[in-house]
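Worksheet: one structure, shown below.
A single protein chain has been removed from this complex, and every other one stays in its place.
Moving on, here comes subunit A:
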Amino acid sequence: MKLLTKTGLNFISASIFFFFIGSLGGYYFIRYAVNKMFNNELLETQRHIEQFEGEAISYADVEIDTLKLAIDEVNYAFTDTMIHNTTSSNYEFYRKLSYYKPEGNKAIRYTIIRSTAPSDLMVMKFTLMLTVFPILFFLILYLVNRASTKYSLSVFYDTINKLKDFDVNKDNRLDLMTSDIDEFEQLNDVFNAMDKKIKEDYIRLKEYTGNTSHELQTPLAIINTKLDELIQSDNLTEEQIKTIAVLIETTNRLSKTNQALIFLAKLDNRVFADAVNVDFNKLINIQLENLEPLIDEAKLKVEVQANAELHKKMNVSLAHTLIQNLLKNAIRHNIDNGFIRIMIDAQKIQISNSGLQVNHEPEKMFGRFQKNSQHPQSLGIGLSIVKRICDICDISISYEQKGNEHIFNLLF
């Protein structure tokens, strides 16, 4: 929920609550005041009656009964009552004063009623006023408040949008807007400082990775040459040769991983900046030719459907790496007698291959060291290199699985 919606909702619900209490209170207060007024009127009438006792009484709505009731003192009771009007067959509301006066061992009861009809209308009008004006008032207040909050929050939204686009690999600064609101200004200061710190740390980390990888090259070279020397010896047993071969293989894996990490570091450092016009139709054919023995070995059927010529200005060796990694992926994760389908359009390359149905999350496909347990040989770094190359060369890549078909789409 947006902050604006949330505060708006809070404001509205609180308003409704207090407005109800207020209106209710107002209603009862008016009722009380009106009743008091009627009561006073009734008492006035009663005084008149007592003054003109025995004389004719002009009020039609006065009853005087004599009750056989012994009471000690005067009794008042004000009540609201409804009386059925026989002419209009409606019930009408009246305020009633019952007044008992002791007289010897009898009591005289005065009942005075007065119609409240005109005042009911008043109360209703008042209540209406109490309802409508506050609603209007709250509505205007809400709209003004909303507009002002929105204006004040614009800096905040700008910050959020810029943070969303934040990429530790990008060189540009965050450059957040300045605000006259202290809290947002503080927030932006914190973010700006954080941006600087993160990027510095990231650069340092990249340098560290790069340096470490480079420093590993020479020891790996020594291990390599020494193992090679060892395996050339004449008097080795089969077991010994196999052991050395495992060592060579492992060292090789180590140096391949190391090389891949150096390569990724170089990608991050934008080493491959020199761009030429790359003909992807031709490049794909070269790569298919390269991988032909492998494709034959896996008995795969390759279909290339070139609907258009695709050219892009990018680094040639990156283009080769990109296509080769994708093709090798399509070969490796294929099935016997399967297929690889390549479709080239003016802006798009689609590489799809048959394979087993697997439950992996598409987003995780491009992560580093994401391996398929069926292929322990793979380093799990090929697709992550593909992704990095795409990021750098502004190619959007997506993966989807349709049944047993795995599809990679490259949008240029």
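We adopt the following convention: a contact is a pair of C-beta atoms (placed from the backbone, for glycine too) under 8 Å apart; a residue touches a chain by one contact, two chains touch by 3 or more; residues count from 1.
Here is the rule we go by: contacts and distances are computed from a predicted model.
Visitor: Can you match the unshown chain of the complex to its UniProt protein name from these: "Response regulator transcription factor", "ABC transporter permease", "Fructose transport system substrate-binding protein" or "NADH dehydrogenase"?
Guide: Checked against "Response regulator transcription factor", "ABC transporter permease", "Fructose transport system substrate-binding protein" or "NADH dehydrogenase": the hidden chain maps to "Response regulator transcription factor".
Visitor: For the chain not shown, which residue from A:Leu300, A:Ile381, A:Ile395 or A:Leu410 touches it across the whole complex?
Guide: A:Ile381
Visitor: Which listed residue (A:Asn10, A:Thr66, A:Gln217 or A:Asn307) would be found touching the missing chain in the intact complex?
Guide: Of the listed residues, the one touching the omitted chain is A:Gln217.
Visitor: Would you mind spotting which of A:Thr7, A:Thr81, A:Thr127 or A:Gln259 touches the chain that isn't drawn?
Guide: That would be A:Gln259, which touches the missing chain.
Visitor: Check the options A:Thr321, A:Asn334 or A:Ser354 and report the residue that touches the missing chain.
Guide: Checking each option in A:Thr321, A:Asn334 or A:Ser354, the one touching the absent chain turns out to be A:Thr321.
Visitor: Give me the subunit A residues in contact with the hidden chain, please.
Guide: 214-215, 217-218, 220-226, 228-229, 231-232, 238, 241-242, 244-245, 248-249, 251-253, 255-256, 259-260, 262-263, 266, 271-272, 290-291, 293-294, 296-297, 317, 320-321, 324, 328, 332, 377-379, 381-382, 385
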